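Would you mind keeping the following structure in view while I ask a few things?
With one protein chain withheld, the remaining protein chains of the complex are depicted in position.
Chains: A and B, in written order; residue numbering restarts at 1 for each.
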Amino acid sequence: MAKTNPGRFFEDYTLGQVIEHAVPRTVSGGERALYHALYPARHALYSSDAFAQACGLAASPVDDLIAFHVVFGKTVPDISLNAVANLGYAEGRWLKPVWPGDTLRSTSEVIGLKQNSNGKTGVVWVRTRGMNQAGETVMEYVRWVMVRKRDVEAAAPETVVPELAKVVDPGDLAVPAGLDFTRYDITLAGEPHRWGDYEVGETIDHVDGVTVEEAEHMMATRLWQNTSKVHFDASMRADGKRLIYGGHVISLARALSFNGLANAQMIAGLNAGAHANPCFAGDTVRAWSEVLLDLDYWALMPV
Amino acid sequence: MAKTNPGRFFEDYTLGQVIEHAVPRTVSGGERALYHALYPARHALYSSDAFAQACGLAASPVDDLIAFHVVFGKTVPDISLNAVANLGYAEGRWLKPVWPGDTLRSTSEVIGLKQNSNGKTGVVWVRTRGMNQAGETVMEYVRWVMVRKRDVEAAAPETVVPELAKVVDPGDLAVPAGLDFTRYDITLAGEPHRWGDYEVGETIDHVDGVTVEEAEHMMATRLWQNTSKVHFDASMRADGKRLIYGGHVISLARALSFNGLANAQMIAGLNAGAHANPCFAGDTVRAWSEVLLDLDYWALMPV
Partner (left out) sequence: MAKTNPGRFFEDYTLGQVIEHAVPRTVSGGERALYHALYPARHALYSSDAFAQACGLAASPVDDLIAFHVVFGKTVPDISLNAVANLGYAEGRWLKPVWPGDTLRSTSEVIGLKQNSNGKTGVVWVRTRGMNQAGETVMEYVRWVMVRKRDVEAAAPETVVPELAKVVDPGDLAVPAGLDFTRYDITLAGEPHRWGDYEVGETIDHVDGVTVEEAEHMMATRLWQNTSKVHFDASMRADGKRLIYGGHVISLARALSFNGLANAQMIAGLNAGAHANPCFAGDTVRAWSEVLLDLDYWALMPV
């Protein structure tokens, strides 16, 4: 019997199945420093204990996207090792800050299955939850991936396509315990723009660009213990290129968004996401944002 | 109104103006480890808690140049985003060690202004101070940069060129509280040369060289939250090259100087500095030192 993990194929998933992902991970100031070395992250709440303490937190948490990447990375050996494509994200919520010293693990529940008409692949929807060492859910999201079948003759499962919210109900978003922007220091935060300064339909060109190197995206992706071969092994694609982990680009975009959204300190939810085009070393990544909604109970930007 | 930071232009500076820079930063063992990954740093006082404790300190501080880079990085969005050239440094002093857990922020005071004769640019002198979370100044230095004017028609300010000390008065240098080299272990420090072994005029070729990679200088520069576009975005220069942050070269040189100056444990002051030539990925950096002064109250090398 082969000892190595071949990954799951489409016919290995069943509706309602819960997969406990391996290799829990403790984060420290080391992951935080590396995050700042790999991404131009400048949001003050994640940069400074003193700033976070003035906002009512015990210390600066690690970046929301560190939590995402660690939780996501654990799922790769079970969910996307044989994926043809990572199709989308929905219903993402950050529920508890993650602090240096916390240990994260994750589980995924299969909530949808649909075999493709070619009979060779299918789409799997999972709801993934990341938990800390106390068993508290720190974040969750839905993602769906197209996965190869091992045996094209395997019977198709009953098609179940989950209904996913287009927008996370703002009432379901979480504000970290103790967070209080009464003494928020707008000068130290870096920009004067407050909640009322943004308008629906406004677009912001975040101006800065980052030309990406192989060593950077591999170090980042490895740090999240993402094991997808295409990110690390130049022999996996016919063109000899290493595909950059989509989450690396998400983190670059979020970090670049500081320039114009410096006061959007925390990510509360993720309504939708897609990896629209591949990214390779040598590419220069830029970012822009559009203000889509105006929620008067939006609590995380100082008013 | 554009939400992004266009940086200040020459006419935006006024004499005596004090700029509080944004994005305070907490450093940890993570920044220390990255410093050792990015530079061949070997000075024992910054490598070992046990060595530092034997020298009377509570633990090993982070490298003096970590303090410098963090303090400097904060100033970039306000001082040098539209700089044509970073002209020089003077009157640098390290006043307090920085420890893992400390939060640094910085302020700059405009101490000199001089419009250039072409009317398109001017020189701005600032004295920058870095403070820890207790408000103590951990380091300070003067730097001057050539900055573009937004409007060439803008009136020139009164010319004020500050008088800067050629040499920091040794009486103004700081010795960290508790530092005591009575039990200094010269074997663990790595070299036998003590203060009395160096002579004025002596030059030391530090022998080793480091060939620099794009990923390395970008990770370093990002870690210090330096936002200057030319370091990260290959589309900013006509030649497609990313200019290496001058401070990266300073840290390389200081680290390389271990080989011949292993007992010069701490940087007490910076009398002058200039970025003489640009450095690009692929270049191999070497270093040499010349002993310029012989101060009998030089306290930081074991006698």
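We take it that a residue touches a chain if its C-beta (ideal position, glycine included) is under 8 Å from a C-beta of that chain, and two chains touch if they have at least 3 such contacts.
Small disclaimer: the values here were computed from a predicted structure and weren't measured.
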Determine which one of B:Q17, B:S48 or B:N271 touches the chain that has been left out. B:S48
Across A:A67, A:L223 or A:L252, the one contacting the chain not displayed is A:L223
Could you tell me which of A:D49, A:D63, A:E91 or A:E213 touches the chain that is not displayed? A:E213
Considering the whole complex rather than only what is displayed, give the residues of subunit B touching the chain that is not shown. 28-34, 36-40, 42, 44, 47-51, 60, 100, 187-191, 193, 197, 204-211, 213-216, 219, 259-262, 282, 284
Tell me, which residues in subunit A touch the chain that this view leaves out? 2-5, 20, 22-31, 33-34, 77, 100-101, 103, 105, 133, 213-216, 218-220, 222-223, 225, 227, 229, 232-235, 242
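As a convention for this text, only the chains that are shown with their structure count from here on.
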Subunit A to subunit B, mean C-alpha position gap in Å, rounds to 35
